Each structure stands twice: as C-alpha cells, then as structure tokens.
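Below: one structure, written as structure tokens.
Left out: one protein chain. Kept in place: all the others.
Moving on, here comes chain A:
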Amino acid sequence: MRSYYAANWASFTFNGLLSWIQQYQEEPQPKEVQDWSSLLDEGEELVYLSNPDSASISNLQVFCFTSEEDEEEAQSSDLPNPTEEKAVNEDTDVKPSADSNEEATTEKQETVGGAEEEQLQVTPTEGEEQDTDKPHLSTAQSQLEPTRKRITYAHLVKEGRRFNIDLVSKLMYSRGSLVDLLIKSNVSRYAEFKNVTRILTYRNGNVEQVPCSRADVFASRQLSVVEKRKLMRFLTSCMEETEEHQAYSGRPYLEFLCDQKLGDNLQHFLLHSIAMVTEDTPIEEGLAATRHFLRSLGRYGNTPFLFPLYGLGEIPQCFCRMCAVFGGIYCLRHSVDCLVVDKDTNRCKAVIDNRGQRISCSHFVVEDSYVGKKAAAPRRLLSRAVLITDGSVLPSDSDQQVSMVTIPPVAARYPVVKMVELCPSTMTCIPGTYLVHLTCQSAGSAYEDLAPVVTRCFHTPDSPDQENRPSVLWCVYFNMVDGSGVELEGHGLPSNVYVCSGLDSTLGHEYAIRQAELIFQKILPEEDFCPPAPNPEDIIYDGENPSTPAGEEDEDGAGEEGKREQSQTQE
C-alpha cells in the first residue's frame, strides 16, 4: 500500500526518500491473502494480484559521507569516532537538535536517517560487501576536518522538503513525444521547464563540455577551427540520408565515424554524447539517435533537453491534474487485491481493494509487476544512483547549470553511464548542493556498476585524492526493473485488463508515451489521444446531476501516464 503516487515515476523529498528507503529496508511482509469470495456474484471468480513493491527495487545501498551534525558540535562531541555506525540502533540521541522542530512524521524519518548514517544495506545476503565498506567509515570521518564549511546531514534533513528526488532519471527531448504530447494536450500549462544547459562527457579522466549547438561550437576552446568545421559539416550532413550512409548499412556507426576522419575528439563527442550509443551500434540506429538529438537542438535552447522544475515526478502529476479536472479520482493507501472476472465473458467486472470494497469497472489498467509471472525469464535491471554533492562536476561562470553527462564504459565489462546533474534552480535540491542521477543498464548491482564512476568523478572516501572534485554528501544506490523488456501480452488476463510496463532505460520518454497511446487506443479506438484540454474559462461547472460516483477508479499507485488519460475519457 503506497502512500505516494506514480509508483517508480514518483518524486520524493529527502525525508520522503528516506522513508521510501526504510520501507524497502524492512522485511517484506508476507501478504495476507484474504478470501473475498463472499463478495462474488453468480458466475464470477477472483483473480488475485501480486504485490509489486518487493520486485521492482533491489540492491538498495545508502552512504552518507558528510558529518552528521554541525561542525562545531561534531568536533566537540564525537568527531574522531570511527565506530559511529554503532549508533545505528541507538537512534534518538544522535539526532541533531533541529529535528525537534519537525513534525512527527519527519521525526520518524529522521530516525531512519540517523540509522543510515554511514550505510544502509538492504541486501542482507552480501555480508562480504558490508565488510569492504567498513573501512570507508573511518575515511569518511577523517574528511570531517574540512577546509570549507560542508553541508551536514542534519542540514540535508532539515531542508529535506526542498529536495525533489526522482526514482527515475530521464530528460525530455525538445522534439520528443512527451513534449509534443504536453503541448498538444495543453497539459503543459501545469508545469514549468528548464533547459539542460550543457552536455558534458567524461573523457581521459576529465569532464569536458561537448559542443553540440552552433553557439557551443563557436565558443568551444577545445576544438581547433578545422575540427569546428568538420563537426558542423558532419552534423549538417547527417540530417539527410545519403548514399554514403547506405553503403555502411549494417555496419557499426563507429566504423562510419572513423572513416569520416573526424579525429578522436569529435568521434568521442559524436558517438558517446550526441548519438549516445555504444561502439557496436549499427549505423542506422546511430544516425537515427544523432538526428533525434539534433532535431531537438535549438528549439528551447542550446541543448536538446528539457527538465521539469520540481523533478520528473511532476509529469505524471500534471496528467493527473488534467484528469482530475474531468473527474478522475485517485486513492492513496489503497491497493487492489483482486479482480472480479465474469466467467462467461472473461471480462473484469470489478476490482476488490484491500479493505474489501468492491469497485465495478469497465476497463482496468495495471502495471505488469502486479500480474507478473515471477518465474518467467529474469528481468532486465537498471542500476541507479542518486547523489547529493556539494559542487558541479564542471564548475563554470554560472552555478546554475543543468548538465547531462555521458560516461563511456570505465572498463571493458562496465556499462555506459548517463549522469544528470541538477542545480538548485531546478527546485530539486537546496542551494549549495547538486542532485546527481546516474543510470545504466545493470551488469551487476547498482553499487558495482556505478561506484567506479562515482569515485572517478567525485571526491568520496574511496577517492580521497580527488580533492578538487565535488564531494558526495550522501548517496543511494539501487536497482530497478527495466520495463522495456517486459512482455505485455499473454498474461492470460481478462480482455479488458491492460498491462503496462514500468519505466525503461532510455533517456527519453518515447517508450512510455507510445505504450500509453497504444493502451488508450485499445480501450477507446474511436477517440483522439489526449486532445487539447479546453481553456478554464470555457468549462461550465454545474453542480447539477448529482449521482453516485462513477464505478471506475484508478488503481492505487498507478504510475503510467496512460492510466490517467484513460480515466479522463472514461467518464
């Protein structure tokens, strides 16, 4: 039973994220299967849904590298205390005094936070890793004699409400389907966006800016004038299919790039940062990705990407809000236990929630994890890390940069990592901090995949020599299911039950939007998908016609935009 909307598309305050972590840290409670057969009518049967939460998030690990309390306090009381992790269970007395001002719920989360102080491991089986992490503690403590005033954990918690931390890390292509949909449907009026201000890449041990727009290329100091010309010419020429492209059909994009004699610099930028593909990606895909990037460039700014203020969690909220205007209803802390299926028609007639309320419905949209066959092929995973840091990976004149950083594999078996660094003006973190999201396809656990990148790009107890890089104050690693591999058909479900996947691993929103549209069309083949919403002044509110609430209700925790649109039109 979730107390937040939008499942894995949700966005949390820092305190909210701590309770989310706590929830996963706790032993999953075996679900009591209640017998609701008394609610059945003649000719109906129950189909039980499974509990999704335990499956979608795994390998959760939390590290805190900043001092817990204010500097002075820390120094006076418990500075050289390498065994502080013992405080894990003695929660209350390590709490900073500031907490007492917070309300009860925050206080509880605070306790959790205190307990996580150094690390919080949710995978109890890997004791070995726990051991390897212990030495970090003393290192972390030794970092507490800083030359600059560092933001303390207490401060993070105190200001926790000002964080908006997404579980998913994506960006919006300025000419991608999400932006088109937001514009077409007028849902855009509910949100504000910021441009990603620069594209960066990690290369030869340094973070460099990738010149991709005309203005960037002009201003770039890393490129020679000849490189500038070559890059601009390549970017212009690749927009159209040429015979040369066709000649490389089926061969890797990299091979094509090599033959263009662009030089290492440009080749790196084009492959890793603009196309954002791997060395073995075929040319067709590489060119398509390059074009997608370039088409989005310059619509709103110097990079192809937008990011919603207050985080990506705003996007489902916006669609929900639109839906609510037309009568959509959302329920927190309710879960659907089972479906009521008419045996004759094999249609879902109603659902029964965890409190035994029978709610009739004509369509039912559900995320695959509720109906998943656990035994099926192992699911693909994404590795995620969320970092709160004290500086940008590439400091510049402005401290309000939103950066997309592409990081090629650090070593042979490692995946390509995409990193998004958000500044406080995106309203996702507090002044003086940056919120950094790392994402990749899992090769191992999130920690195994991403910690090497974190130690390279940041100053952590594991990389004590990188004094000049930003410090990680706090971070969390976790794996989540990659929904793009999920089979949406063939669950043997009633014909009016529609399965959608969770989020996918790509940077954009194309996959989710396409899925939402497909499901919508299955339900309402005659209707236009997300037509423009009317202006508020054109809506007639009449309090007449009071009838009982409509039968359909959105299921708890529905995270997929598609569901919102569905209820919008079901009325």
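Operating definition for what follows: a residue touches a chain if its C-beta (ideal position, glycine included) is under 8 Å from a C-beta of that chain, and two chains touch if they have at least 3 such contacts; residues count from 1.
Here is the rule we go by: contacts and distances are computed from a predicted model.
Asker: Just by its UniProt name, which of "Elongator complex protein 4", "VWFA domain-containing protein", "COP9 signalosome complex subunit 1" or "Geranylgeranyl transferase type-2 subunit alpha" is the chain not shown in this complex?
Answerer: "Geranylgeranyl transferase type-2 subunit alpha"
Asker: Which listed residue, A:219, A:332 or A:443, touches the chain dropped from view?
Answerer: A:219
Asker: Could you tell me which of A:233, A:251 or A:355 touches the chain that is not displayed?
Answerer: In the full complex, the listed residue that touches the missing chain is A:233.
Asker: Which listed residue, A:33, A:412 or A:540, touches the chain dropped from view?
Answerer: Residue touching the absent chain, from the options given: A:540.
Asker: Determine and list the chain A residues touching the chain excluded from the picture.
Answerer: Residues of chain A in contact with the hidden chain: 214-215, 217-219, 225-226, 228-230, 232-233, 325-327, 534, 538-542, 545-550, 571.
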